[in-house]
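All protein chains but one are shown in place.
Chain nomenclature is as follows: A, B, C, D, E, F and G, assigned in order of appearance, with residue numbering initiated at 1 for each chain independently.
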Amino acid sequence: MANEHLTNLLNQVASHEITTEQAFKQLNQAGFIDLDYAKVDTDRQRRTGYSEVIYGEGKTTAQIIGIIQVMLTTNTNILVTRVSPKKAQKISRVYPKMVYLKKSRIMLWQQNIPEQTNNTIAIVTAGTSDLKIAEEAAVTAEAFGNRVSRIYDVGVAGIHRLFAELDAIRSATVVVVVAGMEGALASVIGGLVDKPVIAVPTSVGYGASFNGLSALLTMLNSCASGITVVNIDNGFGAGYSASQINHLVESEQ
Amino acid sequence: MANEHLTNLLNQVASHEITTEQAFKQLNQAGFIDLDYAKVDTDRQRRTGYSEVIYGEGKTTAQIIGIIQVMLTTNTNILVTRVSPKKAQKISRVYPKMVYLKKSRIMLWQQNIPEQTNNTIAIVTAGTSDLKIAEEAAVTAEAFGNRVSRIYDVGVAGIHRLFAELDAIRSATVVVVVAGMEGALASVIGGLVDKPVIAVPTSVGYGASFNGLSALLTMLNSCASGITVVNIDNGFGAGYSASQINHLVESEQ
Amino acid sequence: MANEHLTNLLNQVASHEITTEQAFKQLNQAGFIDLDYAKVDTDRQRRTGYSEVIYGEGKTTAQIIGIIQVMLTTNTNILVTRVSPKKAQKISRVYPKMVYLKKSRIMLWQQNIPEQTNNTIAIVTAGTSDLKIAEEAAVTAEAFGNRVSRIYDVGVAGIHRLFAELDAIRSATVVVVVAGMEGALASVIGGLVDKPVIAVPTSVGYGASFNGLSALLTMLNSCASGITVVNIDNGFGAGYSASQINHLVESEQ
Amino acid sequence: MANEHLTNLLNQVASHEITTEQAFKQLNQAGFIDLDYAKVDTDRQRRTGYSEVIYGEGKTTAQIIGIIQVMLTTNTNILVTRVSPKKAQKISRVYPKMVYLKKSRIMLWQQNIPEQTNNTIAIVTAGTSDLKIAEEAAVTAEAFGNRVSRIYDVGVAGIHRLFAELDAIRSATVVVVVAGMEGALASVIGGLVDKPVIAVPTSVGYGASFNGLSALLTMLNSCASGITVVNIDNGFGAGYSASQINHLVESEQ
Amino acid sequence: MANEHLTNLLNQVASHEITTEQAFKQLNQAGFIDLDYAKVDTDRQRRTGYSEVIYGEGKTTAQIIGIIQVMLTTNTNILVTRVSPKKAQKISRVYPKMVYLKKSRIMLWQQNIPEQTNNTIAIVTAGTSDLKIAEEAAVTAEAFGNRVSRIYDVGVAGIHRLFAELDAIRSATVVVVVAGMEGALASVIGGLVDKPVIAVPTSVGYGASFNGLSALLTMLNSCASGITVVNIDNGFGAGYSASQINHLVESEQ
Amino acid sequence: MANEHLTNLLNQVASHEITTEQAFKQLNQAGFIDLDYAKVDTDRQRRTGYSEVIYGEGKTTAQIIGIIQVMLTTNTNILVTRVSPKKAQKISRVYPKMVYLKKSRIMLWQQNIPEQTNNTIAIVTAGTSDLKIAEEAAVTAEAFGNRVSRIYDVGVAGIHRLFAELDAIRSATVVVVVAGMEGALASVIGGLVDKPVIAVPTSVGYGASFNGLSALLTMLNSCASGITVVNIDNGFGAGYSASQINHLVESEQ
Amino acid sequence: MANEHLTNLLNQVASHEITTEQAFKQLNQAGFIDLDYAKVDTDRQRRTGYSEVIYGEGKTTAQIIGIIQVMLTTNTNILVTRVSPKKAQKISRVYPKMVYLKKSRIMLWQQNIPEQTNNTIAIVTAGTSDLKIAEEAAVTAEAFGNRVSRIYDVGVAGIHRLFAELDAIRSATVVVVVAGMEGALASVIGGLVDKPVIAVPTSVGYGASFNGLSALLTMLNSCASGITVVNIDNGFGAGYSASQINHLVESEQ
Partner (left out) sequence: MANEHLTNLLNQVASHEITTEQAFKQLNQAGFIDLDYAKVDTDRQRRTGYSEVIYGEGKTTAQIIGIIQVMLTTNTNILVTRVSPKKAQKISRVYPKMVYLKKSRIMLWQQNIPEQTNNTIAIVTAGTSDLKIAEEAAVTAEAFGNRVSRIYDVGVAGIHRLFAELDAIRSATVVVVVAGMEGALASVIGGLVDKPVIAVPTSVGYGASFNGLSALLTMLNSCASGITVVNIDNGFGAGYSASQINHLVESEQ
């Protein structure tokens, strides 16, 4: 579908010639809305339980704005990850309701605030430098309505810090462990809790950390059971998977 | 602790000089029982919800037999992974109750049959060659009491085979996707279901598959959300994590 | 050959002392024209069916301009790939007829517009971020006279978008699939069409995508048959090979 | 579907209780026939123009025999790749019509001999050690009805050998170049012909050839245009893709 | 120097024509004794404090025997590492005093028993499968006169096993940590002791452990300070370095 | 613990409402002091003999200042590594007593000057470009009270420079060898001294040095015994481990 | 050319129907002789100064024998590298004059003994385990008429052994350095001699030597000038290049 058609349609909505519902129906004939550069997946919520999330990196500001414009017609919440401060500024000029959470580099517009879970997701980091990725996980989980408990800087170099927080970690439904350098924290926690652990290797480190490869391999080879792994620096993915599990448990209560 | 001490103790149990409970208490003073070559973790069930599993590779038959001997005193189920047919034969001569499941290379002795879950774990493979690893996942999950649904050879080269099984996959609580070569199946399933997907890359393939590296990278970089990954050929790990999630959901019902 | 000699000759052409044909003959004694820093291959069209294409990266603006100057004497179309906006601006000041296509980073001067094929090449991308490379393929194919059909953002995370476009894809003679991250789209399309598929891995992604290595390996290990692969981000190469096949088929009609 | 059901059905066919057509219809309800360990894709010929090919590596002899048994009901030609001499012997005891082509490690049963093309596919190797992979490509192409021209051992260390064969290479519709070690032959041929070149890196070499990685990278980075690449040692894939292109051209004549 | 000359000389020693001291002086003119295939470093003890150790891998049995023959003239202790049981059997037929320690694959002949240190070296392993490498370290350290404390199978999957042994570990002068898979144990111990930790990655594991690469990277990137690393499976090197430090401390008491 | 609480407490200290000791006790209930983004390990000196060191890279200036603020309450020396000149300037505006040592990129505040050892640590570099990392090692060692001897630019391309400094190197208790490119210096020194050698690969070099990987592998595979290795560019780690050994020896005198 | 034709021709030679010269002319029309599986390069001596060498690995015994048969018609010396003892036995049954040099795995038939050079090539190894590759270099050089000086086991762990042999090394025209593990010897020698050094990394080592990668990288990154490198374990290539240089110098005398 040409952008032109979309623009016309949205103009008609603006001038109340047609309703939002009518516009949406026209656009969404195959479960997606077609821009030149993107096919926005309007069927995802039905299929996977969550609406589409915009991965901001590698997209121009204009493209992100265009996709938001389309998603607004679907009445879903809008979550954009990996937004640089510069892009965020431009986007919020167009959509002042898009909130920028700097630490996590996420932009968010909750058209419908989700109900919060009773169960908790614990987000644990090994060091202070892992905070940015941990926040991406935490904000993602919160955007999907999860209660989140942040436990930062409890790496194994001072393991008593971890033990002091063990009760908090154990009381969560799912544990997300965020660690760079050697990533040993995931194994240690995996041996101490009876809940699923999702490990996020980060690119924190230097030299033979090879931009997160070291932590990734550590986590994949963990001798502790019950650990699964996501991509290096993929805080979003960990938050998303943790949310899936947490909601699954919550829904059964 | 010397093996000698252990042997004495077990002999005393055999001759009814002391009870099993007394022996166990004596042995298990720090939450583990010490052999020369292994410290059997008798506290794991309390800590992580599951008793220790014996990783068979890299251990001699004598060592495996020794560890089984100790675990028998703890009245837990015994599960040994990665057992070659040759080792299995020797072990079952000593412990005829240890059952060998050839396709999964697992040995199993269920002292207490666990109650079966109502929820299902789906184990899906891309090809016929991934079967060995899929069985490791399936048998592991079954050993921990999970209902398992096996859906094999639905790789993306003939994607209609996958769609024919989609209802079965969607009705599971957790989906384990086992695939080698390019591992694309995980992404496709991740885009079609609203449940946690655990992806297992296998070493099936040749050339630039680099013994599973290709499938591993594919799965880590999946554009679909909700996918977490375990080590190459780690069927056990996937089965274990899936079981954790499935039980968590089950327990809330 | 010294640049000086070339300059003299071109000056003589400018002042009508000698004709273009005479100049070209003098220059082109061995099937190429020699600059200090480049030997322009004037024989390529005869040998491979296509005139030389200038790879713009790693060449200075002065070098590109010099090579264009020589190629103009051969009356062929001029195509320069990987031109930054900055370089493009400088070049078009010297040759205003060189058109810069920003999305594809290609500069083009069609001295003779090629006849357009009846058959179509389909260029398919997994995501919006793959657009730059897809455009390089598309513009290259168009420059060589091919009809091109662009089908963007139909990645496997929302596979219904792909199925909605399947007829368009199936009606093409050759399909170029452009995908980064895990690159699974190539395998899925390979299993659905009966035409040659040329896969282009892109460097889109982060972490364990290792700048396109993940997508490259995925595509090389595809379980679907009929897929061949070009270098990471090599849109030009895919467009060129697709054009070769398309013309081969067209010429037989 | 259980194997049991399949066996019953095939027995009924054998006893003429039901016809082959009836059996096939019963089995093939979703475009594939389900064995426990494999879902044979009976719809592939319609979808991709070729019937399914059995990849022999990683499958047990029993599994291969089972799949052949099913495919026989579909009246298609049967092609099994990567069959070891030992497996081949066992299979041909069950199906004496399965011919084993040792050099290419392929087993073949042509139920319907395909018509041969007028156009030719040239299979070119750099050295004698690349012969095994070249034969896999050649036999695959021949099985699909292509005329094949074998030009072996014309590597760049003695480039006059290549020039002596250049006419034969240039007269082909598609050129498959098979080379290990440094794989330079693909680039040299790419610069000399005006037809699509499919490059097959082989694992021939030692040391820093890293089992074909060196040749693979060479071919992906070729400075000549018109070259696409398949996986290391993937003679089948190259033969298949070449056949696709050759038939496409042939069909237009 | 020809082997012949050496043989003559040794024969002369055997027949008491010349003394051992005279033979040694003749041989050892440049601080080494020359065989055709080896130059035995007779000066090493003076230079580095330890006599040469024979690395058994990659040497033929005949070569090892030849080097032992020469070293016997120097009156030093003889230590051969990486000796397969088969080679060991052949060597001990020639030199019955060479003791073979199977678990560590070391052959040893202590011509002069070294005095034992008061200080202790702790050798700690993560798992049972790391035992072989740990024994190489332990036997090496003992051969150089160090008191050794073996603490095996205290990996982080059951970290209470480590805490139960912490006093023993802390009382050592140097700690050698031997671990495969993800190698997290080194970091945990590094954060708990105030002594130098030498980490030995082992090739124990599978899949993405890449034969010890994972553990190696973990150890190099440790967030705990005071950890240095040796090559994968280099138990000897760790035992040797630990011995150097232990003796340095001992000598100052 | 919230930052707010910490600020209140520190304000109370400033206004003499409570003493430093009282504040510290309140803060340090579990062996660490909790900031939002960091848990400062106040128990490390007791456990490992050294107080915590702040790794400056990947932390914001504000975070570093916050951690310093907390550590000041513990009366320990403060050492921050990897501080850029820009960050250093900002930090020294807040804490003028923090001294910035530009060559080593270390900031230092010695609240209590440690007693200097009699024994020496030798820091040896292969080239001039390794100086930055060597200084990180040297300054770290000096901060912990060690006498340090700097011997720079004695790489194997001119090995007589090394021999001229051999006495100085041999008289040290521990030798730190810092080398990039091929890193051969570590092996040469390892064969010439009888003291522990700690090798630091640096990222100096280009092309196939792969940012220090070449030197790292060289050092791990050294044929000389007694060499242990730290991460690429980890001058701090080498200085720290050398200090541990040096103090251990010193304390026994 | 079909093998059949070749066989006829050779039979005619055997029966004196035609002369060897006539047969050769008929065969060698394009500078090579065509077998089905190989095109023997009969023009190489004219072009590169050396006749073709047969690389034995990856060729069947029958193929090697066939190539020898052809080369015998060209009256050149025959050199086959990488011949296993088993293959050698079979070949020498057919051609008893083919001598097998076991240490170097080379088969040789000097139809014309080349004149020996006055200048010397020095072949130097770091250890005893590098001997096999060193002998491949040495025998190759000798086969081409070079005087060779073997200096084995002078690795940097005992550098005085190297200095004792320095005069012999310095008197050579070219120096070949063969080393595995960390490969530091090449740099040390490169800094001590004023002649070209050709470095051969060997796959000797374990763990992080990654089958010779470590030594390869070391040699490529050498800080000493005048060092060039060949493939891992490529003793033949080093011997060949050294011979080229040595003959070039010799010819000018």
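As a working rule, a contact is a pair of C-beta atoms (placed from the backbone, for glycine too) under 8 Å apart; a residue touches a chain by one contact, two chains touch by 3 or more.
As the structure is a prediction and not an experimental result, all values here were calculated from the model.
The absent chain, not drawn in this view, touches the displayed chains C, D, F, G throughout the complex. Between the chain not shown and the residues F:L9, F:V204, F:A224 or F:V249, the one that touches is F:V204. When the whole complex is considered, the residue among C:N119, C:S203, C:T218 or C:S241 that touches the unshown chain is C:S203.
Residues of chain G in touch with the missing chain: 47-50, 53, 173, 190-196, 198, 216, 220-221, 225-232, 236-238, 240-241, 244-245, 248-250, 252-253. Listed by residue number, the positions of chain C touching the unshown chain are 30-32, 35-39, 41, 43-44, 47, 52, 55, 57-59, 63, 201, 203, 211-213, 216, 231-234.
Where chain D meets the chain that is not shown, the touching residues are 126-127, 155-159, 181-184, 187-188, 190-192, 205, 207-210, 213-215, 217-225.
Throughout what follows, only the chains that are shown with their structure count from here on.
Separation of chain C from chain F in touch steps, taking the shortest path, is 2.
Rotation relating chain C to chain D, from a C-alpha superposition: 180°, rounded in steps of 5. Ranking B-C and A-C by contacting C-beta pairs places B-C first.
Taking each chain's centre as the mean of its C-alpha atoms, chain F lies 50 Å from chain G. Centroids of chain A and chain B (each the mean of its C-alpha atoms) stand 30 Å apart. Put simply, the C-alpha centre of chain B and that of chain E have 37 angstrom between them. Shown for chain A are the residues in touch with two or more other chains, namely 47, 127, 157-158, 191-192, 207-209, 213, 216, 220-221, 225, 231-232. A complete list of chain pairs in contact reads A-B, A-C, A-E, A-F, B-C, B-D, B-E, C-D, D-G, E-F, E-G, F-G.
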